[in-house]
Structures are given as C-alpha cells and as structure tokens.
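Here is the structure we will look at.
Removed: one protein chain of the complex. Kept in place: all other protein chains.
Chain naming follows the written order as A, B and C, and within any one chain the residues start at number 1.
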Amino acid sequence: MNLMEYQGKELFRRAGIPVPQSRHAIAPDDVAEFLNGVAGEWVVKAQVLMGGRGKAGKIKFAKGAAEGRSVSEEILATPMPPNRQNPAGEPIKSLLVEEKLPITKEAYCAITIDRSTKKPAIIVSRFGGMDIEEVSEKHPESIAKFFVDTAIGYSPFVGRELAFEAGLDPAFRKQFPAILGALYDVFFRYGAKLVEINPLALTTDGRVYASDAKVELDDDALFRNPEFAEWQQALPLDEDERLAAESGLGIRNFRRFDGTVGTMANGAGLAMATMDAVSFAGGKVANFLDVGGGANAERVRKCYELVVNSTDAKVLFINIFGGITRGDEVARGIVEALKTTTSRRIPLVIRLTGTNEEEGRRILAEAGMTPVETMDEGAERAVEIAGRTTGQASS
Amino acid sequence: MNLMEYQGKELFRRAGIPVPQSRHAIAPDDVAEFLNGVAGEWVVKAQVLMGGRGKAGKIKFAKGAAEGRSVSEEILATPMPPNRQNPAGEPIKSLLVEEKLPITKEAYCAITIDRSTKKPAIIVSRFGGMDIEEVSEKHPESIAKFFVDTAIGYSPFVGRELAFEAGLDPAFRKQFPAILGALYDVFFRYGAKLVEINPLALTTDGRVYASDAKVELDDDALFRNPEFAEWQQALPLDEDERLAAESGLGIRNFRRFDGTVGTMANGAGLAMATMDAVSFAGGKVANFLDVGGGANAERVRKCYELVVNSTDAKVLFINIFGGITRGDEVARGIVEALKTTTSRRIPLVIRLTGTNEEEGRRILAEAGMTPVETMDEGAERAVEIAGRTTGQASS
Amino acid sequence: MSIFLDKNSKIIVQGITGAEGSYHTSRMVKYGTNVVGGVTPGKGGQKTAGGLPVFDTVKAAVDATGATHTCIFVPPPFAADALYEAYDAGVTFAVCITEGVPVHDMLKVVGTTAGMRIIGPNCPGLISPGKALVGIMPGHVFKEGDVGLISRSGTLTYEVVDGLTRAGLGQSTCVGIGGDPIIGTTFVDCLREFQNDPQTKAIVICGEIGGTDEEDAAAYVRDHMPGTPVVAFVGGRNAPPGKSLGHAGAIISGNFGTAQSKIAAFREAGVPVADRPSEIPALLAERLASSV
Partner (left out) sequence: MSIFLDKNSKIIVQGITGAEGSYHTSRMVKYGTNVVGGVTPGKGGQKTAGGLPVFDTVKAAVDATGATHTCIFVPPPFAADALYEAYDAGVTFAVCITEGVPVHDMLKVVGTTAGMRIIGPNCPGLISPGKALVGIMPGHVFKEGDVGLISRSGTLTYEVVDGLTRAGLGQSTCVGIGGDPIIGTTFVDCLREFQNDPQTKAIVICGEIGGTDEEDAAAYVRDHMPGTPVVAFVGGRNAPPGKSLGHAGAIISGNFGTAQSKIAAFREAGVPVADRPSEIPALLAERLASSV
C-alpha cells in the first residue's frame, strides 16, 4: 500500500521528523478557509500516488484565500496525465496546503529492503528534489548506501557515516543522524517496504525538514495497525486492483491486457508461465489471473465472471497444477461455477493435474468436460479457439 | 532506582499489563474520599520499598469511607519495622487503595539481567504470593527459566514454553504469553534491571492481573526518561544515600559503620580493599567512601566533611592510586580542603601513588604532610591513631 | 544422497492439528517421510488421527523425538514466532509454508537465526523423491533421479517436474524456495549444496522476474560450477509491470530484476534458458549428453 504525501507526513510527524506546517484539504473552499487571513506564501499540492506532479502543473503557489481557491480549482480541474506506469492517469481527490519553506539545499534519503543482502538498505545523496535514478546516473559519487544489521538496528553512527560519505552540506549533519533514525523508526514500526524523503530540505535559518514523503507499507503487515484500514479506503485503487478486490482476489492477482485469450492459473509463477505459453502459441492474452490456493466453486465462479465481464476474452484457459490446491475441489468449483453463473458463456480449456487429479478429471468428465494434458496443449487449443493473432506479446 | 508498587503499576498499565483498579493516596482523607459511596471490599497497602508489608500489618482491607480512613491511619501510624537489609526501617509516605480481586491462583514471573549468560533472564513459577527464594527451596521443580537472545528479543513462544514448564494452571496460559511480552516491554523500554510480578493473580472469572509490581530501574539509563527524575524525588533515600547525594557523590558511594577509622579511596575496588586493610590491621572502619574519578578540592573537602560530620571517625585514611585520577590534583584538593573546611579537624593518613605521584607528593610535602608508602602501612598508621580495637569487622 | 532431506531426517510439524497442517502431515507420512510428531500448544499429550504424538512446544517435541527438521503451517502473524521457537529448540532445518508473512518479520528472522536453514516462507517446501517430502508438493509427480531443481514458484515447479518425470529425468531434491522478497534460502545456497551432492548430476533453475537472485545464481554457476549441466527457465516475460519497490530499490539492485537481465545473465554463464517449461527436459538431456 502506497501512502499519499499527507499520510506519509503524518507518520513522519509522529516519529519526530520535522515536516512543514500543513493542512489536508478536499475542496478549494477548505483551502480558501485555511488561508483566510494567513500571511506568507503557501504551496498547494495534488495528493496522488503518481510521480511528476510538478511537471504536470499539480503543485502551485498561493498567497491568501482567493489565490488559494483558484489554484486549487486549477489543480483539481483535470486528473494526473497518464505515464508509462499509469496508463490511465490518476484522479485527484485531495490537496495538501503547506507553508513554503525558504530552502537553500536539498538532499535525499530513503530506506528500503534489499533482497540480496536481506537487510534494510539506507540510501543518501547530497542531491535531492530530483529523480534518484537520474542522480545515480549523473552523480553516482553522491550516493552513499548502508545495509543495516537487523539484530542491531539503526544506530546514530550510520547517519554520521552516510552524511560524510554522501557529502551532505555540513549544515545538515548535526540533525541528520536523528532524522534518519526517526525515518528508520517509521520504516520499522509500520513495517514499510520503502520510506523516502525527497527532498530533505535545509532552510535559510538552518533547519531541516522532510519536504516530501513517500511511504510504501507492506500489505502483509497492515493487520498490525488497524488504523491503516481507514487510510487504505482513502487511497485510489486502479481499475484492475478495484476489480480484483471486488472479486475477492488480492489486488495484485489480476491485471488486464488487450488480447482475447483469458487465463486463470493457481500461483503467480504458473499464471505468468501460462501467459508466456499463450504468447508462444501465437495468441494474445486478455489478462493475468492468479486464483491463489483453495479454489472453491465461489472463487472459480467469481474469477470466471471477472474475466468474462471485464476483458475481451473469447476463451478462458484454466491451468491448475495442484499442490495445496486440490484438483477435485477445483473441478467441483468449475462445474458449479458454470452452473450458477449468470454471465455470458465462453469456451473453457482446462488443464488440471497434481493433487487429487484423477478425482478432478472424473468430476469434469461427468460434467462433459475433457481436460487437456499439458500446458502447451492447452495454450494451443485456447489460441485456436480465440483465433490466431500475428503480434506476440512476448519479448 | 527501585520503584514503589504504584509507580511500577503505572508502567505496567502503560504497557498493557492488566492491573487492578486503584488510587494512589497520601492521607487517610484521600482514601476516605475515594471510597465514599464505592461498593465492595478494597485493599489499602503501604507504599514502601521494603518487603514484608503483610507481616508488618501494612496491608489492610476496608469497606467504605470510614473503614478506609481508619485502616489508613493505622498503617501510617508507624513506619515499617527494621529488618536485616533495612536496619532503620522505612517511613510510610503514601498508600495504594486497590480493588480486592477474587483470586483463585497465584503465580510468579520476573525478568532480570543475568551476568553470567549476559542475557535477560525470565523466571516463572506456578507458586506466587510468597518469597521466590522460598519457592526455589521448597518447589524447585516449579521454577522455569529462559535466557533471552537480545538480538531476537521476546517472542510469544517463550511465554508458552515457560507456562508449560512451570506448570501454570491452564487458565493462565492463554493470557500469559502476552502479559509476559508486555512485562518484557517494560523491562526493555525503561531499561530496568528487574521487573517482577508477585503474585500474578488469576481471578474467579478467569482474568489475570499483576497484583503487585516490583521494578528496579538502571540509574545509568534514567536520563532517557526525564519523567523518572520526578519519580525519584517521590522515593525515600536511606540516610547514607541522602548524605552521599548531598555531598555530590553517587548514592552508592558512601556507607557508614560504627568504627573509628574513616576511609576514602578512589574506585570501589580500592575502597573495599582499604576497608579490608583497616580490618586486618585491627581497626574498625567508620565508613566506605569511593571518591570516584576527578577528585578536585571541592570534592575532597565535601568528602572530608561528610566523614567528619556523620561518623565517629578519629582519623581519615585517604588512599589514592592514580589512574584517571591524577595525583597532583588530589594533593591540591587535600591541601585546599583542609584550608577551607569549617568542620572539626581530625588527623589524615595519606597514601598517594600512580599518575603524577611525584608532583602530588611534592604538593603535600610543601603543605607539611608526609604521605605513607603503602596501603598496609597507611592502614596500620590510621589504626594506631584511632586506637586499636579488639573486634575485627573482617570475616 | 540428496540435499537437505533424506529418509532419516526426523521431521515435526508446527500447527499439526490445524486444517492444512493435519492434511499435509498425512500426505507427507503417506509419501514415506519420517514425521515424528507435531506441535500445537495446549494439545500436548494427544495423538493425531495417524497416531503421531502432539506436543505443547517445539522444545518438548525435539526433546522427545530428536527431530532436526520442522515444517511450519501457522497463520502469518505467528510464523516468525514459530521460526524463533524452532531455532531456540535447536532445530536446524525449517520449512515455512505460510503465505503472507510480514517482510519485516522475515528480515529480522533471517538476521538472527544463523545456523538454522530456513526454506521459504510462502513456498511449497521440498522433496527428495523416493525418500521424503516436507511441505505441500504433490508427491506423485516426482521421481527419484539425479536432477536437482530449485524454483521460486510453487505450481510452476510441479509443471516443470512433471515434464522432467515424463521425460525420464528423475530428481535428487526439488526445493521450492518461495517467492517473497526476503527468503531464508536462495538459489545460490541451494547450488552450493547440490555441488556437494554426489547424487545430483544436473540442475534446473526456475526463476522469475524481480530481485537479483537469478543473476546471482548465474554468476555462481559461471564461477564455481563450470562442468555441471544447468538449465534455466525465467517466468513472467509477459507479466504485467509489477509495482516495484520504487526507485530506491532500483538504485540498490542496479538494473537487474527484469526477465531480459536474468536471461542474459544465464546465457552469459553458459546456462541455456528454456522459452517454455516443456523445453526444459530436452535442453537438459542435451547438456547431460555433451557433459559425459
């Protein structure tokens, strides 16, 4: 779960990381009310998960109530424009009004999880306020990294070392180890996969602030902080995630493409391999769908309906290899799903093997369905039914 | 720093350990006010650091305001009687009024620091409400121990394992791992040297409570929790501790005995050896005094006055072996102290060696003092001056 | 021989009386695995339907049975605790089937349980065909032989193994290492073991997009196993661009993690990469033939 800037800053504030004075606002009127009679220049920022707000004109300055209302209206007038990762753009549902800091220097710091060393990785650069990937290309020497020993956790020397190695302006140094320690607290206490301050701002009067906040929480750890359930509802799901959630799937278990061969498999690895097989057979896949373990009738029916109703699939290739998922259960699910669904019917190609496969095949046979033997065979059959296309989605 | 029951229970409450409903009270009127119109039987307990409150009649039951007032008056009427560890007894400054629990079973749990394994040690017994040393003698099989890996910390399996091994009543078991975890939180978060619940009480309706609370905080870690400075002021120091603190010494750096040879040395080890030497020379020591490092004139003067004014010392044996303490500084301190003190004069025997000893001896010589060469010699000389006694304090 | 697991390995099951635990315990026993008991707090002294003793704690189970291996079926919030309990009791090999374990839990577990080999979490376990099965794999798909297999995916593993078995290529040990960001045992850890296993003559690596475990494995094969026939498969060439750990993650891991990068790394190491799982047996047979 990715948090909005205002949510991330709330966590920062609790941990003692200095953040600018601010107010979260839904409507231009809220912004106007807040800025009424308030002196100085303020920043109004769209609260979205997508990057590139500045370039998209979604960060604007304002003095006073009238200007606050008008820039808010401008920002809210259009959604965030699409980019490669977010082809649908992103609607803007709220704003953050924040004091404009007199910034003299910008730095970068983040903590994430490194799969290779199996440790939290801290990254610091003396260049902030720009894309860290760009920094790493242009100024690789400005980037310092530290891999935290989880038995020890964060200790202030880490912040000192990184500040020196990244060449942070000396004015940052005194406050930096404590701020990084507080950021580590956020990372650790809330079970985050990423916490990022970009930029970490130094003001003309020598204070240091988190000027932006990016926090990605681990979905598997959300249960430890019940308040996050509410926060989650305030966050936009993309269309595929929403559809997945409505069908009772994990939000990452379903994604649509523009092909005609629907797929459904158990396990992300097999689901990906199923898509690859369809592509190799010359077809274009309509979707990725990992049905997960325990595929009972209800689950199978919902997945069937999800594919039929939200994609252009002309056929659904169900590819189940039973381990924890039992073949007989899946077979019953399929038979039951087709009996009970009210959605339109499309042909099924079923491949079912593994645990209790004989029983599963018997159940399917009783219902008049003949499963294929292999994944390749299933992919071929499905592509035949959907009609061969020329382009391959494969690399 | 040892906490009173009511202070320990406040830390327990914060960590989520169930404690009985209670009110801390200073005067019988407070107790009466609190119990006015309140139903049921309540317990009024003297808040003291000494053990043995029950036997001393300092825990009483009361129903309603009038009875509350009268038992409070009885408890406060006399101090806690002396015992071996507290030959002066202990004044009673406040009371805890607490709901009387319908207890069916009592168990014991504590966490302390084990020097040998260098780990936190958890101790659990199915026998609670009595002295744990007595339990360990009579029912050794009822005591289960666990040494915590500090890199991992507490994990619930520890509580499960201990509950089974100590043979806790099954009714305790479900709640026990969480309560022990919360106790570990108190131990860890506040830097405690000991946290103890005795008894951990099981009530007739199946709930579990910390019925008493014993917490010893690490004096060296108090700076991390500024509120403890206030708490400390609410705690009684014994006479020696109070004198030490008033002289600017650590509260454990001074202790009085009934002899006539005053001692003062730098370092607890040398101070103890100095006392031993006086005993072996046939003298009786008047006090233990570790002057610590950096013995400047002010410090030496205060220590001199402390011994002279609070003990029966007829002579003061100053035994300084310089490492981090520099001999010249100590010598200047002694000379200066004798110049400025307004207390009565007693003879000094000075032994000064180690870092900058030549300079120190020169300074003493200029002031007309001749240091002895060895500790044994100093002890002999001091005992001669004080007059030999027949009894030895030594083993 | 085989790696990690053989006929004599004494195995306990944590969560043995739960629905999944009891179902898969009976399957493991049926396969011939030496399951010596299990743990469910509060049910100590009982027996499972199959007659296995149940203990209150892992320590009690280990004391009574001498178990060295554990297979963990407990809900995600309790998985780390189960692993710590096994570690503390002296278990040296733990398979964690549980899916959805918080990643910070695993970060801490792997950083503080040196000396205990952990497989998973979120994995199907492992099997040394003909000897023992620990986890949730469908045993009948496997066949004893000399191919070692390592996979990040569960169901894909069965797919690949099914192909190997049908092609007459039996397996020494098949390890499902799990697909989570932080796992106890990596491809390289397994390669190191296979290297010292006389039964294993060839290796199949089933990777997928994300992380750099495949790149590390390719480098290890290149540097340390030049003579060993190894074939790889990389799943997810057509997968949706997953939500990554963000830019900071990319800086840490460089430009690795894509299917392209992994395939290139394997090829550079002389490891042929199958386009489809079904191609693996032929590629392997070819490599085996040329290595003789």
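What we mean here is this: contacts are C-beta pairs under 8 Å (C-beta built on N, C-alpha and C of every residue); 3 or more make two chains touch, one makes a residue touch a chain.
Please read all numbers here as calculations on a predicted model, not as lab measurements.
Colleague: Where does the absent chain make contact, in terms of the chains shown?
Modeller: If we consider the entire complex, the absent chain touches A, B.
Colleague: Touch as defined at the start, partner being the missing chain; which of B:D29, B:E74 or B:D114 qualifies?
Modeller: Of the candidates B:D29, B:E74 or B:D114, B:D114 is in touch with the missing chain.
Colleague: Looking beyond the chains shown, say which of B:A166, B:L200, B:L270 or B:I385 touches the absent one.
Modeller: Candidates B:A166, B:L200, B:L270 or B:I385; residue touching the omitted chain: B:L270.
Colleague: So one chain is hidden, and I want to know which residue out of B:L35, B:V285 or B:I363 touches that hidden chain in the complete assembly.
Modeller: Only one of B:L35, B:V285 or B:I363 touches the chain omitted from view, namely B:V285.
Colleague: Which listed residue (B:G129, B:P236 or B:G354) would be found touching the missing chain in the intact complex?
Modeller: Checking the options B:G129, B:P236 or B:G354, the one contacting the hidden chain is B:G354.
Colleague: Can you say which of B:R53, B:R69, B:K214 or B:R332 touches the chain missing from this structure?
Modeller: B:K214
Colleague: Decide which residue listed in B:Q21, B:N36, B:T78 or B:T374 touches the omitted chain of the complex.
Modeller: B:T374
Colleague: Just checking the interface: what residues of subunit B touch the absent partner chain?
Modeller: 2, 85, 110-116, 118-121, 123, 131-133, 136, 143, 145, 149-151, 188, 191, 193-194, 196, 214, 216, 218, 220-221, 223-224, 252, 255, 257, 265-270, 272-273, 275-277, 279-280, 285, 288, 293, 320-325, 353-355, 374-376, 393-395
Colleague: Which residues does subunit A use to touch the chain missing from this display?
Modeller: Interface residues of subunit A facing the absent chain: 149, 151-152, 155-158, 160-161, 164, 170, 173.
The rule is short, and it goes like this: only the chains that are shown with their structure count from here on.
Colleague: Which chain's centre, taken as the mean of its Cα atoms, is farthest from the centre of subunit A?
Modeller: Measuring from the centre of subunit A, the most distant chain centre belongs to B.
Colleague: Can you give the whole-Å distance between the Cα centres of subunit B and subunit C?
Modeller: 54
Colleague: Mark out which residues of subunit C touch at least two other chains, giving numbers and ranges.
Modeller: In subunit C, 108, 111-112 touch at least two other chains.
Colleague: Among all residues of subunit A, which ones touch two or more of the remaining chains?
Modeller: 151
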